[in-house]
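Notes for the one structure printed next.
Here the complex is missing one protein chain, while the rest keep their positions.
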Amino acid sequence: MIYRETGVHHTTYRTDMALFRVPLARWSVAGLLVVAVVIPFFATDYWFSAILIPFLTFTIATLGLNLMTGYAGQVSLGHAAFIAVGGYTATILLIYDIPFLAAVVLGGLMAALVGLVFGIPSARIKGLYLAMATLAAQFVLPWAISRVVPLVVPTGLAVAGGDTVYPPRPNLFGLEIDSLFERYFVSLAILVVMTVFAMNLVRTRVGRAWVAIRDHDVAAKILGVNITHYKLLAFAIGSFYAGVSGALMVFFYYGVAHVGEFNLDLSLKLLGAIIIGGLGSIIGSFFGTAFIILLPIFLNISLTFLGNAAGFQVSSGIIAGIENIVFGALVVVLLIVEPLGLAKFWQNVKDYFRLWPFSY
Amino acid sequence: MDFFLELFVNGLLTGVLYALIALGLVLIYKASSVLNLAVGEMALLASFVVALAANFGAPSWLAILAGVVVMVAFGYFVERLAFRPLIGQPVISLIMATVGIALFLRGIYFILSNKWPVYLVDLGLPVDSLNLGPVSLLSSSVVGGLVALLLFGLVGYIYARTRTGLALRAVSDNQTVALSLGISIDHLWAVVWIGAGLVALVSGIVWGQRIGVQFGIAILGLKGLPVVFLGGLDSMVGALLAGIFIGVAENVVAGYLDPLIGGGTKEFLPFFIMLIALWVRPYGFFGREIIERV
Amino acid sequence: MAILEARDVHIAFGGVQALQGVDLTLNEGEILAVIGPNGAGKTTLMNCISGWYKPDKGRILLEGRDITGLPADKVAAAGIGRTFQNTAIFHGLTVLENIMVGAHLWMRSNFLSCMLYWNLAQKEEIEVREFAEEIIDFLEIEHIRRTPAGALPMGLRRRVELGRALAMRPKVLLLDEPMAGLNVEEKEDMARFVLDVNEEWGLPVILIEHDMGVVMDISDRVMVLDYGRKIAEGTPDEVRQNPKVINAYLGVQSEAV
Partner (left out) sequence: MRAKVLSLVLLFLLVAVAACARGQAPAPTPTQMAAGEPAEEASPTPKPPVESYVIGFSAYRTGPFGRTGTPFANGAVDMEKLVNLKGGVGGVPIDVMDIETGYETPRGVEAYERAKATGRMVAFIPLSTGTTYAVTPKAFEDKVVVLHTAYGISAAADGETFPYNFLAAPTYWSGDAAIIKWIQEQEGGSLKGKKIGILYLDIDYGRETLPLHEVLAPKLGYELLKYPIPWPGLEQSAVWTNIAERDKPDWLIWRLWGDSTPTALREAARVGYPMDRIVGTYWSPVAVDVLAFNPEKSVGVKHIEFVTPGTDFPVIQEILTELYDKGQGAGARDQVGMELYNRGVYNVGILVAGMQIALEEFGHPLDGEKLAWGLERVTPETLKKYGMGVADLAPEVTLSDKDHEGRGFVQVVEWDGTQFKPITDWISGFREEVDALVKQAAQKFKEENPELYQE
């Protein structure tokens, strides 16, 4: 957040090591939370369903991927498959009357377990070769889901062989989570908790070990870090986040578990989100999600808007084409201009204000 | 036996075409350690351009020439505008850049195909089915396979016998050393991207004959991935052999297993083979192992 | 009293016999320098000791306990800390965090408590922070504690690496060319730190170094490797006089000069 260090002195390590060291940072985080709480009172249905809720749910997934890939350096091309595992598990558990929160957590745990299994090759291989092993997850898991789900779900939309499942409406301690407003707040609360967890992880022993492995695995091992253990932990935690976000996507965003949504495209998008947002940066995950998930929508709307303002009758196909071109070019330009991602750009802004107004 | 033979031969031909996609990946990886995820989109654009030109009544040679011009220009500009400024960036950023380029190419394809829908690369090649004894083949596949092998031979020759090839081998061995020997990396990257564009042109035409000019060609880029990982990211021979191996294996296994277990083996098998290969030989069967030094 | 012993270590890569029956003894509280021409097998010996290579033959004992063939992280846990010839700091971490990674070994909080930053985790983090600050004070790098390590010049990197190894609270410290690429002032600083580590912390040190002046000044004993064999061992003065050494190493150098 905004950092103004001037005049701030810590007298104990305890305060110096707090999550937000500077009062202003604390205040701006609090301010942001207030905004997040106030927004829904003004948001329209469109903002809820098309922008806010997808942003919240996808961000959890990007956070997980960033822990796994950005911090621990384990590139995954199968994140969407882990999302699917979490979403389906949670849905099925909800059908079997498991309480909402437990279903979400168990969905995450199931995804973590599966992620762990696909993370095993990381003990021997790394980089692109490991990415390929996770790509296999993207092909194997949906297949497995479409075979297993019809066996477990007592009902199912299609009469036979159906892997599309509508979850029952979740309820939290007896209160039905129904309106967009409630969905927003539950997602927001879970995202905040997950974000705090992620921030705690990366500033402590675990996070340091991950970055150490990412930056120099030989040195990390020789310093006594059990590399295999921490790589697997990264897979498990990253997939856990994916699973939780999958559960929320199914419950609050799509309203249905449909295996077709969790495809390779989504995996690539999430990977793009963390690269563009900033590898190894929590706030980068937020920026990246906004860029990848929301920018195409913004582009589409504004191109249509501009086209009309200029008096052109443009077919939506042309607009979509331009949208793709602009988006693809933006990705490349951004990588050239700011290779460390939007988070670095943000950091520059912060640094500028660090000692403001006495920046000499 | 006939059954097996037919599966085998058809798998073989498909495999050569997989190898063709993989060749585009290997070329770029060898020179710059980038996994080019836009390889499918490049083929798509190439086949679309050729098909469009043919659709407008251009004779075959002119249509192909149009494709060559577009792909050379593409290779040159993409290196110039996107990859040269990215030199020195982490590999993952470079890969992401290829995803950006893929989106860019898709956009162009969408706009053009919306205006001029074309369906097929029609170069007047025979499309009849061919019967070699008990085995039925598509003549276009046979032609495609031969073209692919020819291309492999050509690229192999360039690598082995020409000055540029020598420089390319030097760069793939060690970039810094090659630089200090006065080899211009910029120049080589441009050559490689243009080369990859031309390989994409060939695979676009061949696949466009097989499955029509359609978005599916872009998806085919994925099929190249298990192939290169099995063969080793930096080995052309590996790409060829792994392509053939995967083509044959998936076809034969799917032919025998599908009726038994209810299908689905075909899209998986390459990835299963790849997973196992990654366990047994983490750097592919022809790839170079990365030895870590402290 | 020997704290670390290597007995008859052999290792070969392909056809190259990198080490052929090397013995090494490190006594408590001493600085042992290992010298030898390039390719003599010094770093290979370090890698064998720290568990990165598994010797083909021979044993390595730490305080009498056999640590041969243990994975590197277990060797580290047993009490061997080291630095690297080509610095291997973690670019993405700050100096402070780099040093705290060194403390990873003896930290006990698991990922769950880290996630919650609760109780044990917080207490331990603060404790490690205090310890890390001591090291930072000791190495005189307070001003860069929050700088990303990737942005540091070589001299500071070497210092950070030393700090990181110290944070492991090792029983033995292996320093692989800690002065390579440093200028004269930095070398002096580094030599002073090595001596302080040895005296104030009471740590036995194995030092690989090319700079003969430094070696002769600060080491208690010197061991000379050539072509994977030990050709001499003794006090600096003894080694200096040893004709084999002069021939194999100093001799070559003086001829070249």
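Think of it as A, B and C in the order they're written, each chain with its own count starting at 1.
In this section, a contact is a pair of C-beta atoms (placed from the backbone, for glycine too) under 8 Å apart; a residue touches a chain by one contact, two chains touch by 3 or more.
Bear in mind that the values here come from a model prediction, so they are computed numbers and not experimental data.
Looking at the complete complex, one finds that the omitted chain is in touch with A, B.
Taking the complete complex into account, B:G255 is the one of B:G145, B:G255 or B:G284 that touches the chain left out. Residues touching the missing chain, restricted to chain A, are 44-47, 49-51, 54, 95, 143, 146, 155-166, 168-169, 176, 178, 253-256, 258-261, 265, 293, 295-302, 304-306, 308, 313, 315-317, 319-321, 323-324, 330, 333-334, 337-338, 345 (touch as defined at the top).
Even with one chain removed from view, chain B keeps its contact list with that chain: residues 2-3, 6-7, 10-11, 14, 106, 110, 113-117, 119-120, 127, 129, 136-138, 210-216, 219-220, 223, 250-252, 254-255, 258-259, 262-268.
As a working rule, only the chains that are shown with their structure count from here on.
When chain centres are defined as mean Cα coordinates, C lies farthest from chain A.
Mean C-alpha position of chain A lies 41 Å from that of chain C. Note on chain placement: the centre of chain B and the centre of chain C lie 48 Å apart, centres being C-alpha means.
Each of residues 218, 222 in chain A touches at least two other chains. Multi-chain contact residues, meaning those touching two or more other chains, occur in chain C at positions 52, 84, 88.
Contact residues of chain A toward chain B in the complex are 75, 121, 124-125, 127-129, 132-133, 135-136, 139-140, 143, 218, 222, 264, 268, 271-272, 275-276, 279, 315, 317-318, 320-332, 335-336, 339. Across the complex, chain C meets chain A through its residues 50-52, 71-73, 75-77, 81-82, 84, 88-93, 97, 100-102, 104-105, 107, 109, 111, 114-117, 121-122, 124-126, 129-130, 133, 164-165, 168.
Against chain C, in their complex, chain A makes its touches with residues 13-14, 16-17, 19, 197, 200-201, 203-209, 211-212, 214-216, 218-227, 233, 237, 280.
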